[in-house]
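One protein chain is absent from this view; the other protein chains keep their places.
Lettered A, B and C in written order, each chain numbered from 1.
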Amino acid sequence: MSFVTSHFNYVVVIVLMMGGLFITFSTGNLIKRMIGLAIFQTSVGVLYISLGKVAGGTAAITIEATSEAGRALSSKLDPGYVAQYGVDGVVYSNPLPHVLILTAIVVGVSTLAVGLAIAVRVREAYGTVEAGEIAAADQAAIAQADRRKSGGRGR
Amino acid sequence: MSFFADLYAAPPALLAHAAVLLVIGPLMAAAAAALAPNARWAWMIAVGGSVFAFWMALGVAGEVARQGVVTYAMGGFAPPRGITFRIDALGAMFALLISAIAVAASLFSGHSLDGEIRPGKRSLFQAGFLLCQAGLLGMSATGDAFNAFVFLEVSSIGTYALIAAGSGRDRRALPAAFNYLIMGTVGATLFVTGVGFLYAATGTLNMADMAQRLATLDDNRAVQAGFAFIVVGLGIKAAMFPLHGWLPGAYAHAPSLMAVFLSATATKAAIYLIVRFAYTVFDPGAAFVAHFMDWIVAPLAGTAIIVCSLQAMFQTELRRMLAYSSVAQVGYILLGVAMGTAAGLTGGLLHLFNHALMKAALFMAVGAMALSVKAVKLTDFSGAARSAPWTMAAFGVASFSLMGVPLTAGFLSKWRLVEAAIGVEWWWAVAVIAVSSLLALVYVGRMLEVMVFRSAVAGGDAIKEAPIGVLIPLWMLAMASVWFGVDASIPEGLARASAAAVLGVR
Amino acid sequence: MVEALYWIGCGLTLLGALLTVVGAAGVLRFPDVYTRIHAASITDTGGATLLLLGLGLMSGLQFATLKLVIVWAFIMLTSPAAAHALANAAYASGLTPWIGEFRIIKGATPDAKKTGNAS
Partner (left out) sequence: MSGPLAMLDVGAIINGVLLVMLVVLMCAIARVRNLLTAILLMGVYSLVMAVWLTVMDAADVAFTEAVVGAGVSTVVLLGAILLTRSETAAISWKAMIAPGLAVLVVGGLLVFAAQDLPDFGDPASPANAYVGKLYLEMTGGDIGAANVVTAVLGSYRGFDTLGETTVIFAAGLGVALMLGFGERAMSDRERGRMPVNVSAGEDHVVLRVMAKLLIPLIVLYAFYVQFHGDLGPGGGFQAGVIMAVAVILHALVFGLDATMHAVRPGVARAIAALGVLVYAGVGIANIVHGGTFLNYDYLFPPGVEARLPDAAHHNWGQHFGIMAIEAGVLLTVAATMITVFYGFAGRSAEAVAVVGGDDTHGQNP
């Protein structure tokens, strides 16, 4: 197997991560930014899960090697391979990255919810969710406040 | 550290679990605060949770002083399988700092929320504050790389909304909080990517175990990139120049409770993790660590000190000024950390400790003055010295410490940094510290000039003296800045022990 | 016998997959919301039924087959309801069905809103 095929998943991780980050930083729309951030976060999931895949393995739910399912799995594999990398005669994929990414997904949705809630409040306060228009509104407000203050002094 | 060894903190049955109770205490208090029937109860729960955490932190510090390292296996599983808390002198120092500031901040919150948060939402606010505290304490206690990410998020997620809640006073809190959320999440995600690379190379998540395996993996490119990801990811959280863009807005518009607490602890906890990873997880002898510190972190820290001090000079809003000053102070701390010597690390950590105290005091004083009057701009505070002398005096003491006036804590830590810079012959760093002290003189002088010598704006409401419930924590922090400038045995002992624990771990 | 059932199952699965592709093409190519919903619900009902039937034949009679039956029952319940809700929402928001040639042949009034309002 060539280097490219054995590392194809990492290529996808790189593309997704760069794409997610680019969406997050390039757009001024707060909602779109949250979408980009969600893609960015899931790309880490692709990395971890790819690391945890074991060739010929099955989901980490214990099955008996002698059961029908167990035999069906190991019949496709080299016995030496099963003996070396299997646990009690069955090869499993690594459960640890699964647990970590489960946590990461939860963190992702939490961030999304809070971020969107703030975006909704931004819309209510500014009437827009575009970063450029928000900054312009802030500057206009500052300028107006200054004018009012200097006008007050003039009186 | 001997101070803590002799301290009788708690009964042994409690001390055995102090490491975990330190985190679980505020965490359960947060849930309880969310259940509280009204704001008063929630405040009492917040104070209780913070005091409990401080008590447990004292207990842990005592254990660390006696044994060197406290380890606590969650679920009773030995390290590579289970999650372990591993607190050494460095962790104990941060646990003490964070929980002490939290006690002061929670006392302050009894009054500060009045004008900022609607009564119906105050109990939620207190719950969020306690969660943030639990997350930061967890970061300083954990010995597991992924668990550090989880606590980083525990401390962050609620915080974003808490900062945005400052919109009651100023709507700019909303975009500032959103910006912080984006940057913070990108930082945390970069961090967890780095941890993923380390996991790919070592197969473990336990930091001590990881360190052992990384010692032979200096040439692994995934490990090297992992280091960059971890430092940059945490650097965003720590407001490392030039990744500090989120900080001024977030600190300037947050509710004053969050400004006090975050400015003193949040960036500090991220710096803690940088130190933890750079010097105890990665092989400190590895060329890529030393190069990254010498050629990227140190010059950026120096730039931060100068540029952000200059930016602070030109701000028109008081809290924004203090926020830029915070970024500059992070530069000092990282400068010390980047030196990689015991003296440098001691100086950096000591400055971190002192800066936490003085910045908390400064933000608290500003918050206290803004309790009665809606004051944002520097000129809004003119005449404060006459109408609110006690608050103003505390502000003055803390700002002297910020400037580095002799006999204050800020002077001592800057002096230690200069000594350390001379020790590694970084003459440019000495020059940077000298120049920036002058700049600090200018911007602090500007603040004090307006507040002390100018009379209040005609027609505006005069700033009123803060209530006694605010003056107590405020003066606790201000007096600490003076006390630790005169007798620095406690913070300096902690910083020295931390540096020794970090650099002598192998 | 078992072998034959297996191959019949394979055939049905393939047919189901084909219907799904046809449905997807319909969603892409059909002119308006209502016709597209129609195409999508072909995927949901026809495609899924054939797929599940095929899978059931392939796996033989065991516990998983019961699960497949339950899955099928739920798809039969939910996807028409979802299609209905979608069409209803589209109609409520003022989208008129595209009726093309029909209007010209019948020489009906060009007021599409009225013609569309068949229900």
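The rule we apply is simple: contacts are C-beta pairs under 8 Å (C-beta built on N, C-alpha and C of every residue); 3 or more make two chains touch, one makes a residue touch a chain.
In this text the structure is predicted, and so the values were computed from the model without any measurement.
For the chain excluded from display, the touched partners among the shown chains of the whole complex are A, B, C. Only one residue in the set B:121, B:386 or B:446 touches the chain that does not appear here, and it is B:121. Checked against the full complex, the one of B:203, B:299, B:423 or B:469 touching the unshown chain is B:203. The chain not shown here touches chain A at positions 1, 5-32, 34-36, 38-39, 42, 45-46, 49-62, 76-78, 81, 84-85, 87, 91-103, 105-114, 116-121, 123-130, 132-133, 138, 141-142, 144-145.
Think of the hidden chain as still there; on chain B it touches residues 17, 20, 24, 27-28, 30-32, 34-35, 72-77, 80-83, 117-118, 121, 124-125, 127-128, 131, 134-135, 138, 146-147, 150-151, 153-154, 157-158, 160-162, 164-165, 167-172, 190, 197, 199-205, 213, 220-226, 228-229, 374, 376.
Although one chain is not displayed, its contacts with chain C can still be listed: residues 74, 77-78, 81, 84-85, 88-89.
Rule of thumb we're sticking to: only the chains that are shown with their structure count from here on.
No other two chains have as many C-beta pairs in contact as A-B. Note on chain placement: the centre of chain B and the centre of chain C lie 58 Å apart, centres being C-alpha means. A straight line joining the Cα centres of chain A and chain C is 32 Å long. We define each chain's centre as the mean of its Cα atoms; on that basis chain A and chain B are separated by 28 Å. Touching two or more other chains at once is no residue of chain C.
Of all residues in chain A, those touching chain B in their complex are 17, 21, 24, 30, 33, 37, 40-41, 44, 47-48, 51, 96-97, 100, 103-104, 107, 110-111, 114-115, 117-119, 121-122, 125-126, 131, 134-135, 138, 152. Contact residues of chain B toward chain A in the complex are 146, 150, 153, 157-158, 160-161, 164, 167, 171-172, 174-175, 177-178, 181-182, 185-186, 188-189, 192-193, 196, 199-200, 205, 459.
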